[in-house]
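For reference, the structure discussed in these notes is given below.
With one protein chain removed, the remaining protein chains of the complex are shown where they sit.
Letters are used for the chains, namely A, B and C, taken in the order the chains are written, and counting of residues starts over at 1 for each.
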Amino acid sequence: MSESQKPVTNISTPVAMHYNYSIGAGMSTFMRAIKEGKLLGVRCPDTGKVYVPPRLTSVETASPMSELVELSDKGVVYTYCIVNIRFYDQVLEIPYAYAYIVLDGADSAIMHLVQECPIEEMRPGMRVQAVWKDSSEWTESMENIQYFKPTGEPDMPIETIMDEIRRKSHA
Amino acid sequence: MREVAVIAFGQTPNRRRELALNEAEMLAPVVAEMLKGVGLSRTDVDFTCSGSSDWIAGYSFSWVTAMDALGAWPPIIESHVEGEAAWALYEAWVKMLVHEELEVALVYGFGRQSMSSPREVMAMMNDPYLETPLWPDTISQAALQARALLDAELCTERDFAEIAARNLRHAESNPLAQLSGQPDPAELLEEPTIASPLRKHDCPPITDGACAILLAAGDRARALCKRPAWIRGLAHRIDVQALGRRDLTRSQSARLAAEAAGAIGGKVDIAELHAPFTPQDWILQRELEIPESTVINPSGGIHQGNPMMGTGLVRFGEVAVRIINGEADRGVAHGTQGPCLQQNIVGVLEGE
Amino acid sequence: MELNDQAEALRGEHILQYPYRRATGPILGRFFTEIRDNGRLFGVKTAAGEVLCPPVDADPDSLEDLTVDDLVEVGPAGSVTSWTWLNEPRPGNPLQRPFAWALIKLDGADSSLLHAVDAGSESAMRTGMRVVPQFADERTGGIRDIACFVPEV
Partner (left out) sequence: MANRCAVIGIGQTKYTDKRKDVNHVGLVREACKRALEDARLSWKDIDALVIGKAPDTIEGVICPELYMAEGLGMVGKPLFRVHTAGSVGGATAIVGTELIRAGLHDKVLVLGWQKQSDSDITWALSPNLPFNPPLMAGAGGFFAPHFREYIRRSGAPDHVGIKVVVKDRRHALKNPYAHLHQPTVCFEEIRDTMMLWDPLRFGETCPSSDGACAMVLTSEKFADHGSARPAWVHATEMRSEPTFMPGRDEVNPRAGRDCAAALYKRAGITNPRKDFDCAEIYVAFSWFEPMLAETLGFAEPGEGWKLSDSGATSLDEGGDIPWNCSGGVLSSNPIGASGTVRFAEAAIQVRGQGGERQVDGAQLALAHALGGASQFFAMWIVGSEKP
């Protein structure tokens, strides 16, 4: 062995753990529906709030939830972020915007990209609509929706909408 | 010292692979049913504590998903231990000793080992410089301990098979058990070894599952439960990890924990030992000085199921329910984590 | 529509992987350097006179720091203090044919090191047997610079 090598001060210990990952019942229901081009939520029996994706129990009351609700693929932007940095494994063109979007009929927000909208025109309250991949490409993935784009409809009063959602909470 | 008791226990069936539900979805009905059983609601819980491992779940902050499934609103007082949930029980117990206003605590643990290869995942619990790079699996490590017992002529492979047979026999009366049966130890010994001298029956099953315990203090415990399982002592200790630095025929930390918990001496009707491998059951009997008359692992022990990181908490639950239902008066519960019984927690539970 | 909690859930392959790189500190650094460059093994001598191999950073009794000056050469041969035969090696193991895991007390050491023994068959293994290290052809710094141990001839 070479005597001229530098002394060892650190070691490489790679880890690659494989999982046959199961996403559970709530998320599977959502993904199976999205494969058919549908967005599903579930209604909390106590608060009436509609969760998207569906969950088996309410995060507020722990009550079982089973009443599925089909949601519109239109919604309103609550808040958002403009990303100017590429990170680990990320393939998106920068800058890009992602937003918390409250779908019509839902109370929880989903996070997704907003495109076909100049960055400076992004705003809370903006109406957006999903842009789907061609239905021949649909799989059980959130990526069936490529992004959301502005609908051109008038803005909605986001503060009022969020206040209404919050008012549904118990206690 | 304030009196704290286990007043209820619940667990999922122990399954090799849960097909439908994720951790949180497995746990939620267990907790709901347990609370209902004692007439409490979610908002009666004053403190919540859990144990789990992100590397078993496959992502960071995995326990947060479980907390969400239990209805943490209005905001709750909550904590989490990375590792075996029996230590979450310890945190809850300490918390209740200090804070008089905390009357009811919920403790839970869960794991879905089926998604990965636990023999490899748990290799990451070793020294990351000297051991993990070789990926020693859990069964091989336990086999080194088994060999040490055989070399010292303290016990035989037959003893290991007898322990497995005892667990499997006890598991027959446990509807939630993953494995059970009436095997003849002699026949078990005809099976091939996986890592000599250990055979399949000496090893823990791979389990998906969740479990939960409810603690209550003083008169609240008495009001909620006819016969609370009072925690008379609870203590934990740790050994050096490296197997080459230990007398593998012993578990010094198990003995120290048992002494500190007051588990040694006195009547022990039942004992639930968290011995992932049968030789460890033998070691624990010796270190905890379990009397001859004690029924060991009435639930089926590790063969009942191994929902890591809840397996140790299940031991506390299985002792507690037998006290609560009057089958036993006093019992010892034990939990462990780390290779070859490195870290141990021991509790003494007693009915009034 | 009702939410179904009985249907088999969706599954996908997921790999949690990272090329972790970690600082060794002085003692393990010297330990690995000596293996890589010179094929020599070292233990650390404690205040009580015990030699621990693999070495540790702190004296187990006094809990004072140990230093590279406390390193003493051990081995390279040693004796097996416990072992197990693995018929089916696991991913990442030092050997990909049936082998023994062993705790090996190197000559001059008071504690044992965990490593693989390439013994050919289980019948060749016994507690107390003598083994010597076989170093990897290409050494990069780390415990895998010892490819395995083999029975001493």
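In this section, a residue touches a chain if its C-beta (ideal position, glycine included) is under 8 Å from a C-beta of that chain, and two chains touch if they have at least 3 such contacts.
Being a predicted model, the structure only gives us computed values, none of them experimental.
Novice: Looking at the whole complex, which visible chains does the left-out chain touch?
Specialist: Among the chains that are shown, those touched by the missing chain are A, B, C.
Novice: Looking at the whole complex, which of B:85, B:106 or B:122 touches the chain that is not displayed?
Specialist: The missing chain is touched by B:122.
Novice: Which listed residue, C:39, C:60 or C:151, touches the chain dropped from view?
Specialist: Of the candidates C:39, C:60 or C:151, C:60 is in touch with the missing chain.
Novice: What does the interface between chain B and the hidden chain look like in terms of residue numbers?
Specialist: Counting only chain B, the missing chain is touched by 1, 48, 53-55, 58-61, 63-65, 67-68, 71-83, 87, 90-91, 94-95, 97-99, 121-122, 124-129, 132, 235-242, 245, 252-253, 256, 337-338, 342-343.
Novice: What residues on chain A make contact with the chain left out of this view?
Specialist: Touching the missing chain: residues 9-10, 13, 15, 21, 23, 27, 31, 49-51, 55, 59-60, 78-90, 92, 95, 98-100, 106-109, 111-113, 119, 124, 140-143, 159, 162, 165-166, 168-169.
Novice: Over the whole complex, note the residues of chain C touching the chain we left out.
Specialist: 10-14, 16, 18, 20-26, 28, 56-58, 60, 63, 65
Following the convention adopted for this analysis, only the chains that are shown with their structure count from here on.
Novice: Starting from the mean Cα coordinates of chain B and chain C, work out the distance between those two points in Å.
Specialist: 29
Novice: Find the geometric centre of each of chain A and chain C from their Cα atoms only, then give the gap between the two centres in Å, rounded to an integer.
Specialist: 45
Novice: Going by the contact rule already set, what residues in chain C reach two or more other chains?
Specialist: Where chain C meets two or more other chains at a single residue, that happens at 5-7, 9, 14, 16, 20, 22, 24, 142.
Novice: Please list all residues of chain A that touch 2 or more other chains.
Specialist: If we look for residues of chain A contacting two or more partner chains, we find 11, 13, 15, 17-27, 56.
Novice: Taking the touch rule as given, give the residues of chain B at its contact with chain C in the complex, in rising order.
Specialist: Contact set of chain B toward chain C: 19-22, 25, 55, 58-59, 117, 119-120, 123, 128-131, 133-137, 140-141, 143-148, 151, 192-198, 240, 242-245, 248.
Novice: Under the touch definition given earlier, write down the residues of chain A that touch chain B in their complex.
Specialist: So the residues of chain A in touch with chain B come to 11, 13, 15, 17-27, 55-64, 169-171.
Novice: Flag every residue of chain B that touches chain A in the complex, lowest number first.
Specialist: The touching residues are 18-25, 28-29, 31-32, 42-43, 55, 58, 68-74, 112, 114-117, 120-121, 124, 128-129, 132-133.
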